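All protein chains but one are shown at their positions in the complex.
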Amino acid sequence: MLILMKQDAHEEEIAAVVAAVEAMGYQARSIPGGQRTAVGVVGNDRRVDSTKIEGLSGVLEVVHVSAPYKLVSREWKAEDTVIQLSNGTKIGGPNVCIMGGPCAVEDRDQILTSAEHVRAAGATVLRGGTFKPRSSPYAFQGLGLEGLKLLREAGDRFGLAIVTEALDVDSAERIAEHADIIQIGARNMANYPLLRHLGKMKKPILLKRGMSATIKELLLAAEYILSEGNEAVMLCERGIRSFDDSTRNVFDIAALAVMKSLSHLPTVADPSHGTGRRDKVIPMARAAVAAGADGLIVEMHPNPNKALSDGAQSLDPEQFRVLVQDVARVAHAIDRGIERR
Amino acid sequence: MLILMKQDAHEEEIAAVVAAVEAMGYQARSIPGGQRTAVGVVGNDRRVDSTKIEGLSGVLEVVHVSAPYKLVSREWKAEDTVIQLSNGTKIGGPNVCIMGGPCAVEDRDQILTSAEHVRAAGATVLRGGTFKPRSSPYAFQGLGLEGLKLLREAGDRFGLAIVTEALDVDSAERIAEHADIIQIGARNMANYPLLRHLGKMKKPILLKRGMSATIKELLLAAEYILSEGNEAVMLCERGIRSFDDSTRNVFDIAALAVMKSLSHLPTVADPSHGTGRRDKVIPMARAAVAAGADGLIVEMHPNPNKALSDGAQSLDPEQFRVLVQDVARVAHAIDRGIERR
Amino acid sequence: MLILMKQDAHEEEIAAVVAAVEAMGYQARSIPGGQRTAVGVVGNDRRVDSTKIEGLSGVLEVVHVSAPYKLVSREWKAEDTVIQLSNGTKIGGPNVCIMGGPCAVEDRDQILTSAEHVRAAGATVLRGGTFKPRSSPYAFQGLGLEGLKLLREAGDRFGLAIVTEALDVDSAERIAEHADIIQIGARNMANYPLLRHLGKMKKPILLKRGMSATIKELLLAAEYILSEGNEAVMLCERGIRSFDDSTRNVFDIAALAVMKSLSHLPTVADPSHGTGRRDKVIPMARAAVAAGADGLIVEMHPNPNKALSDGAQSLDPEQFRVLVQDVARVAHAIDRGIERR
Partner (left out) sequence: MLILMKQDAHEEEIAAVVAAVEAMGYQARSIPGGQRTAVGVVGNDRRVDSTKIEGLSGVLEVVHVSAPYKLVSREWKAEDTVIQLSNGTKIGGPNVCIMGGPCAVEDRDQILTSAEHVRAAGATVLRGGTFKPRSSPYAFQGLGLEGLKLLREAGDRFGLAIVTEALDVDSAERIAEHADIIQIGARNMANYPLLRHLGKMKKPILLKRGMSATIKELLLAAEYILSEGNEAVMLCERGIRSFDDSTRNVFDIAALAVMKSLSHLPTVADPSHGTGRRDKVIPMARAAVAAGADGLIVEMHPNPNKALSDGAQSLDPEQFRVLVQDVARVAHAIDRGIERR
């Protein structure tokens, strides 16, 4: 940590900063410069909580030299983390894992048909919302536990692992009993009590980036989970807020490459929410894989025109088949394959 | 709701849209235009879930004519909602209510001293974090229940109502036993299970806008609470994410005026988080009141240089006294006063 | 300037950085730390162009300790700059200067009527677009030189100084012959050849912040003008781009306070473009003055419903009169007045 003092900082202010650092148990060294003085902090083995220092008189800015996260970082663990699911599917290894299925589980027939198409296209994980977070209290809120059981049945019948979203500790516990992966949505990325709880569970977590979360904040959210003992976390890019309404969100594909440099955790891309537009899902899926994503999660509905939610961004089964085929060619072009069963 | 068809939409596509609208129980009327056809939806008394329509072939765009929220709107309730607290303080009436206190309750002495200064300055509500949401799992997380009891003691001794933040259903329940207002932070604005739970409680809620939430989304979050029966909600602007790091957030003061036009609920401004910089808090407090805010929530610490969190944006007691005095003059200039006891 | 090296930087990489700094004519001193080494740069009396350093092997980040601008800064000139116009109006002094008038000069009658109302309300500067920047090539582009002469006539008849926007060097030269202030719009804030040209002129410049410009970038744009010799620059906040379409832009009122801390130049607020909504202009004008703005620029049209452009955000004459009256009360509450003639 480096503490930059204001140009007109007094000797006493500098001394007070040095004293404050030492009171926190670290060493401080003053570094006089041409225009101003800096104070270096030595002896900290992880990020120091700097808010005490920032408020001190004469302090211009505190510069963190160490990253604020630890367990999720490549400096802590150099080799890629690979997560293996119950049906043998691996995420984070040489192959790209594809997850597909409807926005929401609507009924038994719909999810069984979906699963059949997902399997036929060559994907290995079935998605489907059961506990739905909706901006409006008047919108369809999902089938809950009943939907979860239907999802499990569909996954089992077609040999697919399953993933669905938890909204709170209760739904997380129920999902953990039935599903292979617990998804945490953008709205809950900074729900710290929930993250801590997930850290004590023994289930892989698919953690989506918040709508306006920085990559650093996403890594810190993952750190909450890892710091409690659960190391099976996937980092998911799903688009961020911006000023342009041409697409639902701005799909930050470079984030996939940045996360992979900074962290050993697997990365997953969600081109459905990332764009919100059906005709952009396939090109963005190709782009995400070209950028190095370890997995894709894609909305597909047997009949998108009848979907109860997110119909505008759902592929139909034939489009999903084309997606898997196109993505396989791009994966091959960067010396990867598609994870299959 | 108006459904705009693509320029080259076929007759069958238009007919399918009309049929889908009628299947939802509404009337549809086709409106042929110079370049394209629109379909109007009649007979809905509140917002229709349009995702089914958006996915239909030939549809360009769905335009919502009705607002998606209802109970929070001025159309539903024209007169201002006024919330009264245990110590008689009113929020949403002719006077501006000022809430002050430290970012976090740190110890008994600190919160008692804080309360004394808050009262002396002329404010009527004491704030203080007890369950703290922190981006890093390694930062100070608050004193929890112990802090809550200290906050209550301090409030009682100086005749102040108290407000503190809940992170989940558990902390909300504990806070409801001791505090006058439950604060919901930006990170939890879209935590829908928590919002539903709050809607069943009988406590005033201070609901902060999410970091990149639109005003419409904030109103919908409040609608979750009102739709369960709790109408005592304050809408709080606390700054939004932007590209400029000159301030911690961009303090969207116009949002206060926009919310007051659209909704009958009281508005509160948080210039401390809105700017993140101590020397900008007073001018922004003045500006928020000039724009029509019904309340202010401001961080003040007896000794900001020793604060365990957010020291850089906390006022000291003398600055807080000046703030109340300056704000009172601005309130007077727009024919309002400061709520006092 | 401080150069932070990567954790695993080699001795040779550090030596190469030191050599590069010395080759630029400065002194470098290596500062070994607990986790990594930093290199401090001494002897530079203004900001160093760091792009050469950033690309060197082993460099993590370059931290600028000095601000990149000089002449616009408070460190260079501590006292406020006050700009005086031909009719005696001062901007940047103890009083708040109000500028009003239509988005565009439409005809002789319209601008004369506008000027009469501006004067009657108590403002001292008349605005009116003559060379208009429009997003669409098919929208009304302004009356040009003819409009400029009408604006001058209207200003002269009612004792008002006049301000209008230049789009390029040619229009700037014409405007300089007739007007008191040359306005540079958001779209041209980073038009550096134009800024350099303005720096050689002897006219006050009203420089608007770019749609997504940081405050630092606005100050650097002003530095372009000052560095060529023209010190009469006003910094204008007019709203920035964001994700929320509740208002046309997010009006960044805190920017007014930040600019005033960092720079000696006068600040002006444009609540008309800042919100884009007529009913929000008065509360935001009050808020801007409460935050410390030295001036306001406001759109007013004798008949907003017939305006050729920006009718939705223009006040009518009676609303403008109320604005001046309300703003005067807020100015008084912070011990300022309104600049009058």
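Letters A, B and C name the chains as they come in the text, with residue numbers starting at 1 for each one.
By our rule, a contact is a pair of C-beta atoms (placed from the backbone, for glycine too) under 8 Å apart; a residue touches a chain by one contact, two chains touch by 3 or more.
The structure presented is a predicted model; accordingly, all values stated were derived computationally and were not measured.
Listed residues A:147, A:274, A:302 or A:317: the one in touch with the omitted chain is A:274. Across A:112, A:176 or A:258, the single residue that touches the chain missing here is A:258.
Across the entire complex, the residue among C:10, C:157, C:200 or C:306 in touch with the chain not shown is C:306.
Within the set A:284, A:300 or A:324, the residue that contacts the chain not displayed is A:284. Where subunit A meets the missing chain, the touching residues are 212, 214-216, 240, 242-247, 250-255, 257-258, 261, 274-275, 279-280, 283-284, 286-292, 326, 329-330, 332-334. In the full complex, subunit B touches the omitted chain through residues 2, 4, 7, 29, 31, 33-36, 38, 40-45, 60, 63, 65-66, 75, 212, 241-243, 245. Taking the whole complex into account, subunit C touches the unshown chain at residues 16, 20, 46-47, 49, 51-52, 54-57, 68-69, 133-140, 167-171, 187-188, 190-194, 196, 210-212, 217, 220, 223-224, 227, 241, 278, 304-312, 314.
What we mean here is this: only the chains that are shown with their structure count from here on.
Once subunit A is left out of the assembly, the remaining chains are all still joined by touching in one piece. Averaging Cα coordinates per chain places subunit B and subunit C 31 Å apart.
Each of the following residues of subunit B touches two or more other chains: 212.
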